[in-house]
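All protein chains of the complex are present and in place, except for one that has been dropped.
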Amino acid sequence: MTTAPAPSKEPTVTVPDTSTEVQLLVEPSSLAPRRRMAQSLLRSRELSILAVLLLVIAAATIKNPSFLLSSSGWRDLLLTPSMLILLAVGQAAVIITRNVDLSVGSVLGLTAYLTGRLFIDHPGIPVVVVFAAGLLVGAVLGLVNGLLVALGRVPALVITLGTLYIYRGLVLSWAGSSRINASDLPAGFLALGTQQILTIPVLFLIAVVVLSAVGYYLYTARSGREFYAIGSDPDAAVLYGLNVRRRVIGAFLLSGALAGLAGVVFAARYGSVSSDAGTGIELQAVAAAVIGGVAIFGGSGTVWGAAIGAVLLVTINRALPMLGIPDFWQQALVGALILSAIVLDRVLSARQSRRLVEARDQS
Amino acid sequence: MTRTYAAYAHPLWRRLLLTREAAVVALVIAVSLWAYSNVPYFGDQLTLTYLLLDVTPILLIALPMTLVIITGEIDLSVASVVGLSSVLLGVLHERGFSIPVAALIALVVGALCGALNGYLVARVGLPSLAVTIGTLALYRGLAIGILGTKAVTDFPSDWTQRASETIGGTGIPAFMWVFLLLAVVFTLALHFSPFGRGVYDIGLGSEAAHFSGVKVERTKFVLFVLSGAVSALAGVFYTLRFGSARGDNAAGLELQVIAAVLLGGVSIFGGRGKLAGVVAGVLLIGIISSALRLQGITVNVINIIIGLLLVLSVISTTVLAWVSDVAARRNRGARPTKTPAGVGTL
């Protein structure tokens, strides 16, 4: 028996320690609710990305006060990101369910052109109807994506890559080489692009209303929470008996509708629409969501974070020239931001899981 | 007692013809024949030359992309590497480097770009979709940052001509030799080497592959490096062919490459697909584009067709699986097993 691997000097685990340690780990937090809230807020991704945003704005403003302090500076700060906020909110909802929607740029292009055509072909059409048409067409295109993904059981990446081509092809064949010019659009509609209420641009208000509504829905509705459950663990969601298909279709419908709305906003903001409007913007929307803390494999993050991510992307673009950096470098910076966001997430989660293992191991 | 086994359950013709690859090849032939007889000028040498020149970058990048997707990953940054290598070639040429030296540096930088992707995906374990969306922006951003909106166009004419010269009177671009060489190398690596078997195993079950001693991390890393290097090569070709180095060269090409690879029968879930199918997939897109363009149909319809082909090709797999599943369930009711004779149930 000499080769017997001798049990170590304390051969058995002292059981009482195990329990206290395990229970300590899950002991209800002794913090007062208000302090707990403050703490979780401080740790939240939304806040840290907001801090980066404020830093960028501060730096640009110090270099050039008109960046923030002039009336046009303030307006542009809010106006420029409005369109991307809409796209990022929809994209975030889709990514939270562990999917992705690459077709939003094409949807945006389609409804932007549609907006122009409606005004040209039906002079005097109410602006509200045009907005509704943009939403509706976007929703239908999103529904097609959702049905293909949910019923075809095919990765969203492939499906929406396909519909990216198809929808863009529809715009191209519809528009041809013609383009919508500002002169084709009614003045009332164009005014929306610059109009302000209490110094806040109307388009930004639209984006904030949409953001709040979607954020409120995802946070307080049963079906909204199911988005997170599905993205967190799709198999478990099926075991729970959640209606996964319906939620996934819903997410794509939302993303499509918001991209449709963004198309109308595009037309109002820029006045001119060519058939390549919105090309490549899908990756910016994904980037905004990822930077804003939406995990690319779903289950966590908020539309608030995605929206702040969108504002950050656009603002960096505008701030770079102020800071003496040619704005050609903007995209490189965006790439670096995305990479650091995902690497940071990994480092943090690795540290957390190591802490948990160590805590359990001390038992 | 030992028994001997038949190597294959089905005869050769069935294994060759009843495949996804065969279907794509058949489609290529059918579309070519249709275009040949219906589209004016389609049979011209010049058409062939332009068709092949146009698809060359996609053909090149599709080779490593196929392997990357078979392992279950994806590389969205390829077109940005094309842009970056194009800009480097231009800038280095401006600084007085000879074209071969500049091209070599561009290739090395491309490989380094791939290495960063590979490190983050294989070593750190980050999802390749997120990583390469990030590097898509990063590499493109570097390209645009270096050159701004300028373009370098004063490349020596002997090099720009070399990029589009043809082999004798065939109309086939001479650069196809480079592609052919790479295609042979990649085919041997994927279909006739232990490395390639490992690539498939990783895609079909990376855990089981790891348990069998397959170097999962290293394999993925190598593939991303290859993807970067070949994309840079495509960038060099692209630049010389158009005689123009620009930061936004080949923007959006990544989606065309992926569309072609998936169209060629590679599964986005990994583990399935053949290079022959992918080459056919690229050619199919090229031929359709070329034929439609000759008929005066613009890029828009081509987009729709590519998109539809892509969606249909992935949906068809699901639909076919569903159909055979239903059929199998029906069969099971009739017969005790649906497995061929000789397969025991123990």
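General remarks:
The chains carry the letters A and B, assigned in the order they are written, with residues numbered from 1 in each.
Simple rule for what comes next: contacts are C-beta pairs under 8 Å (C-beta built on N, C-alpha and C of every residue); 3 or more make two chains touch, one makes a residue touch a chain.
We adopt the following convention: contacts and distances are computed from a predicted model.
The chain not displayed here is annotated in its UniProt record as "D-ribose transporter ATP-binding protein", chosen from "D-ribose transporter ATP-binding protein", "Sulfate adenylyltransferase subunit 2", "Ion-translocating oxidoreductase complex subunit B" or "Protein-export membrane protein SecF". Interface note for the absent chain: among A:Asn64, A:Ser232 or A:Ser272, the touching residue is A:Ser232. Even with one chain removed from view, chain B keeps its contact list with that chain: residues 1-9, 188, 192-194, 197, 200-201, 204-205, 207-215, 271, 332, 336-346. Where chain A meets the omitted chain, the residues involved are 1-9, 11-13, 15-16, 18-19, 22-23, 25-29, 36, 219-222, 225-226, 228-229, 231-233, 235-242, 295, 299-300, 352-353, 356-358, 360-361, 363.
Methods note: only the chains that are shown with their structure count from here on.
Taking each chain's centre as the mean of its C-alpha atoms, chain A lies 30 Å from chain B.
On chain A, the positions that touch chain B within their shared complex are 100, 102, 148, 152-155, 157-159, 161-173, 176, 275, 279-280, 283, 286-287, 290, 296-297, 326, 328-336, 338-339, 342-343, 346.
Chain contact summary for the complex, chain B toward chain A: residues 74, 120, 124-127, 129-131, 133-142, 144-145, 147-149, 247, 251-252, 255, 258-259, 262, 268-269, 298-308, 310-311, 314-315, 317-319.
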